[in-house]
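Got a structure here, written out as structure tokens. Questions coming.
Here we show just some of the chains, and they stay where they sit in the whole.
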């Protein structure tokens, strides 16, 4: 596979690992946050952490759309299914994510709700057109990567004047989340030294939105691809910036990310969505201007307007340390539910469901975790 | 996040007037995807495919350059170690 | 980093009160394993299942074997006198026993519909296990699949049984001979009408129970008393009329049946009058038709009547020579009519 296989080369990886080991300053530590779950996944799947020197640690960020979706939004989707008997379409990732009382969309489906797993928003369009008597609701999640496909769907729905299609919008924005992570807080004991910037989000938004990070928080950013060599090269680029005292946005993933991103997609998003003034993220709390809602022209397609439900905001499950893990304050093994009450088969938090979730990644690699990992940090 | 994979455009298609589509190939697997976000793509281009949409085109030159840089970074060390 | 493993994966217990089957239970992963470990294996516990393989290994006594399979698709799953679990045991054991065989082992294959309450599944599995224990057979191997909601009907259970036929027996549907006597072990149509009474839109109530029962014990007694039995068959789907036509056809004979001799429960007669049905086409799950030389008929009848599943046994007719293999019924009223194969389905009718 072109553009894939080359970036998984084992020989190059070992050489890059040696270069990194040779270049790190043994007197300091490098805490590099990979914002994206995609990076987390690559790091675990390919064992990248094991190739790093001991003073270079990857810290897992909140860049997993499933993990940051607050429980209350799932409760809302379930209430909507229950009260209006709609057809709810969503990506496979969400089916097993726990809502209040360990309810899930998969269980709701088993109990009779019409929940459909789709692969693309074009499937949603197809369903809406072939089942005109059903109300089809698309439960939309995702960062800027996944948002333009929802925008395309909404434009099509409007052009085709579909009366039976609406969107329950949970599209979130990367820059506000990055800022939230970096904003010093009392609990934020251990600062981050560098950020591995998102790869596919950046294909859409470009590199410019990250400029605020070095500027406002004095942390360097390297936008990195999701293949293991991309991650390693980006780590080396961060090490070099840190060693040289530089602090800028660099782009390792030049083959797919340009400075401006995808202008057409950005215009489309600007037309279809507006920014919500406040919205809760799981783990990060209420962040201003961090989430998209449907623009006035598309208000008719807003599932929240079409199917009002009142949901009592559920408290996050007690004992679940997802919030701290999503901020990089804790490692999954420090959660006392990890591996006992909480496993991928019976997850308590979303971070244990998504294959990009830090808890799931740790679990899947539990054979390689020191039992003292909790004590280490 | 955002699982996406490079695939080659093999044909422009337009089965449904409401949808701009193309056929892509990925190691022997072909699929119809939406190119609403990159309508300028041409047959032979590589695009990043995410949830059935092309997000952006991949630059062959930049990919080469990245690999060259990696090799250079590695070679630096090879040289080091060979001289060590 | 040291490679010290944590404990193996624990899982939350199955919620047998409020839980439902979902698609993960059929995916083959840990949810499937948990379902099997929690529900199926303890219920069926035996040395062969404990082998833990995708097949059961066992020795068989010397002799001829029989094998029979039946898919069970009854709705509702629970009905007066039984449920799909016990029915799945009886249905297959009876087919095995109708060769004169002693049933040995069962295989049970489940197709579960997404949404099935786990509590229902637990009841069904327990009932199947109990019925197998009562019958002295073991469920030695099995399978479980889950299909999407709307692609199944709660539970389908296919059971397959094997059994050993004692030497010297020749019991087969082609062995009926003119002059033979035709016997039945009790009242007819009970199962079919009991099931029908549970269909919401028919909505009638009776004290009727399904006759679902394992007949191999009765068969063993019958064979001990009359080893010359020619045919045995359980008149299930299609009822007595269909089974008699099958046997007549297979043996190339005709039959004469005496309506007045056929045991029927009053409630079965009444329900059939109400809905325009004929009890002789209604299903049974604990009945057998036996055909034997006329000389042994009284001995066989007496043996059957001594068994709890044969207290109402009766000689209902005789085999005759008939190149057209007709089954004729002398009615209670004194007339004659043909007891033909079932046409289509037996449906309630208005005229």
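The chains carry the letters A, B and C, assigned in the order they are written, with residues numbered from 1 in each.
Throughout what follows, a contact is a pair of C-beta atoms (placed from the backbone, for glycine too) under 8 Å apart; a residue touches a chain by one contact, two chains touch by 3 or more.
For clarity, every value in this text was computed on a predicted model and none was experimentally measured.
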Per-label copy numbers for the whole complex, where each distinct chain appears once: A x2, B x2, C x2
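We take it that only the chains that are shown with their structure count from here on.
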Chain contact graph: line, ring, star, complete or other? line
Would you mind pulling out the distance in Å between where the CA atoms of chain A average out and where those of chain B do? 21
Counting only Cα atoms for the centres, state how far chain B is from chain C in Å. 60
Taking the mean of the C-alpha atoms as each chain's centre, how many Å separate chain A from chain C? 55
Could you say which residues in chain A touch two or more other chains, in rising order? none
Counting only residues that touch at least 2 other chains, which ones in chain B make the list? none
In the complex, go through chain A and note every residue touching chain B. 1-4, 6-7, 12, 15-16, 18-19, 22, 36-38, 63-65, 91, 119-123, 125, 142-143, 145-146, 148-149, 152, 156, 159-160, 198-201, 203-204, 226, 229-230, 233, 236, 252-258, 262, 264-265, 268, 356
Okay, in this complex, where on chain A does chain C touch? 49-50, 96, 106-107, 109-112, 339-341, 343, 345-346, 366-371
In the complex with chain A, residue positions of chain C that touch it: 1-7, 9-12, 20-24, 29-31, 34, 114-115, 149
